[in-house]
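In what follows, a single structure is set out as structure tokens and then discussed.
Only a single protein chain was left out; the remaining protein chains are all shown in position.
Which chain is which? They are A, B and C, in the order written, and residues in each are numbered from 1.
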Amino acid sequence: MLKKLIKITAITMISGSILFGASFDTQAEKDRKAFVNYFMKKFENPVKNQAEYFPYTSVEEIEKNYIYPLKFQDFQDGPLSWYRPSKEQFAEINEFPPYEIPLDDGKELWVKPFANGNTYSTCFPDMAIKQNYPYFDVKKNKVVTIGEAVNECRVENGEKPLKYGKGDIAKIIAVIAEASRGKEIAIKIPNENAAKAYDAGKKLFYKQRGYLAISCNECHVQSSGKRIRAEALSPALGGTTHMPVYRVKWGGLGTLQRRLAGCVKDTGSEKPKMQSKPLKELEYFLTYMSNGMKLNGPDTRK
Amino acid sequence: MKKLLLTSIIAVAFLSGCAMTSPSASNDVDSAIASAQMKYDKAHSEMVAWGKTKSLIKKAKKLAKTDPKKAIALANEAAYQADTALAQSEEFEKTWQAAVPK
Amino acid sequence: MGIKAIAKVKKDIATVKLLVKHPMATGSIGGGKGEPKFINHLSVKHGGRVVFDMYPTSAISKNPYVKFAFKGAKKGDMIVVEWKDNTGATEKKEIKLK
Partner (left out) sequence: MKRRNFLGLGFTTMAVAALQSASSASILTEHPKAFEAKSSEEAIKNAFGTSDVIKDDKATLKLPDIAENGAAVPVTVSTSLENAKTMAIVIDGNPRPLAAAWELSEGTIPKFSTRIKMRKTGNVRLIVEDANGKLHETVKQVKVTVGGCGG
């Protein structure tokens, strides 16, 4: 009898904990599957789906310039995944990728000892870690980005934190990104507050804002696969895989936080601060949406 | 006496005419700027402020002494932007979920 | 400064890609600020023979990229890449063909 009771209790506890554990990402998983499904369907056959998804693009243009069908992994190339002229141009540019120069700088920084003799390797013995960022730190009760992790490493070793967005921090992240190539994004939602952070990021992504009253969603989900003049709008699926990115318009490497801040600004909003809570939550949500996709950063964009 | 009355009428007409040509929100430069600042601060804290609002207030503050009329116009424009930003945020709060792929 | 190269030989043809760290600043030429600073001569020699002889201007993109090929090379040969800019700065690097 006692044995049975223990057994039942144990089973209840185990199943309970499974249920409890799974509950934090139930909604996120549902969102992610619908998100992926939307893109897979949209880019399966743009000619056939022209009326539904691309009403303002002629079948002629689709046939000439669109690449399809796209597989899940193809989305890692952003706007280059579906738009042939962009893909061809960047394939040419990447014959010798411009990011190679800042990446080399990053590799030098990586091995250059701090004042205390340690290096970045002291903090990151395994460099292939980018697939886990951003993560929700249960102890700190907040989202931690790769940039913050780099600066944390510096501060722990008595160095000044680096300025976010570009320059040395982007170079260091590029080194980590290169080492993480091919790893699948694996963002987790470990507790209720993490789920809240995810929800906040999700809202920031879908809710219209700024004097243009548009959302990230309108450009990068609903209008992905369309053009605004010469801009081939990138699908939000796979939007974080190739970071940090060398942008020709920046003339150098920039981080995901920089890119996201710019994106929010383009809605006609005040530019949010990099590594601010909302912008990190947006990164958390957006990266979660690409869970399972292989990393391919750093890369080159316009 | 007649003359005084006439002067007062003219003065009143002048004043009211002045009030009529000013934007309705405020005609006092300091209060216009203060009001814009308050509204902007609220929009900013809710992270919904528009891109140019802050710089409009900054410009208004700069012109407050030299060109109060323009400063008021700028402050009122900033206040309008902040108001609209807050109002649209409230509106979109009700509808954004509909855009999530299901 | 820095010259990066990918240089490979197939049969007797060497294909060379170079990426040179340089601002290639247009400056006042384009109506902008600052002094122009750009590479105006980039050459490559193979066994003392000039196999690539380019005269760029500030209309070549930042950190110039060039690709070219030449005949009569074999694996292990050295090439010498050399550039000079409009301010007189120079750089020279030897690269082994793979």
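Quick note on the criterion: a contact is a pair of C-beta atoms (placed from the backbone, for glycine too) under 8 Å apart; a residue touches a chain by one contact, two chains touch by 3 or more.
These numbers come from a predicted model, not from an experiment.
K.L.:
For the chain that does not appear here, which of the shown chains does it touch in the whole complex?
P.N.:
Among the chains that are shown, those touched by the missing chain are A, C.
K.L.:
Would you indicate which residue among A:67, A:123, A:179 or A:248 is in contact with the undisplayed chain?
P.N.:
Going through A:67, A:123, A:179 or A:248 one by one, A:248 is the residue touching the chain not shown.
K.L.:
For the chain left off this view, which of A:173, A:263 or A:293 is in contact with it?
P.N.:
A:263
K.L.:
Considering the whole complex, which of A:52, A:92, A:156 or A:192 touches the chain not shown?
P.N.:
Here the residue in touch with the unshown chain is A:92.
K.L.:
Counting contacts across the full complex, list the positions on chain C that touch the omitted chain.
P.N.:
Residues touching the hidden chain, for chain C, are 13, 26, 29-31, 40-41, 43, 45, 48-62, 64-72, 84.
K.L.:
May I ask you to list the residues on chain A that touch the chain which is not drawn?
P.N.:
85-86, 88-90, 92-93, 95, 98, 219, 229-231, 247-249, 251, 254, 258-263, 265-266, 271, 301-302
Here, only the chains that are shown with their structure count from here on.
K.L.:
Draw the chains as points, connect those that touch, then say whether the picture is a line, ring, star, complete or other.
P.N.:
Per interface graph, the chains form a line.
K.L.:
If you count the C-beta pairs in contact for each pair of chains, which pair comes out on top?
P.N.:
By number of C-beta pairs in contact, the leading chain pair is A-B.
K.L.:
In angstrom, rounded to a whole number, how far apart do the mean CA points of chain B and chain C lie?
P.N.:
Centre separation, chain B to chain C: 58 Å.
K.L.:
Centroid from C-alpha atoms only, then distance chain A to chain B, rounded to Å. What do you get?
P.N.:
It comes to 39 Å between the two C-alpha centres.
K.L.:
Going by the contact rule at the top, pick out the chain A residues touching chain C in the complex.
P.N.:
93, 95-96, 98, 100-101, 104, 248, 251
K.L.:
Could you pull out which chain A residues touch chain B in their complex?
P.N.:
31, 34-35, 37-38, 202-203, 206-211, 213, 215, 217-218, 221-222, 265, 268-272, 278
K.L.:
Please give the residue numbers of chain C that touch chain A in the complex, ascending.
P.N.:
For this pair, the touching residues of chain C are 2, 4, 6, 17-19, 21, 61-63, 65, 67.
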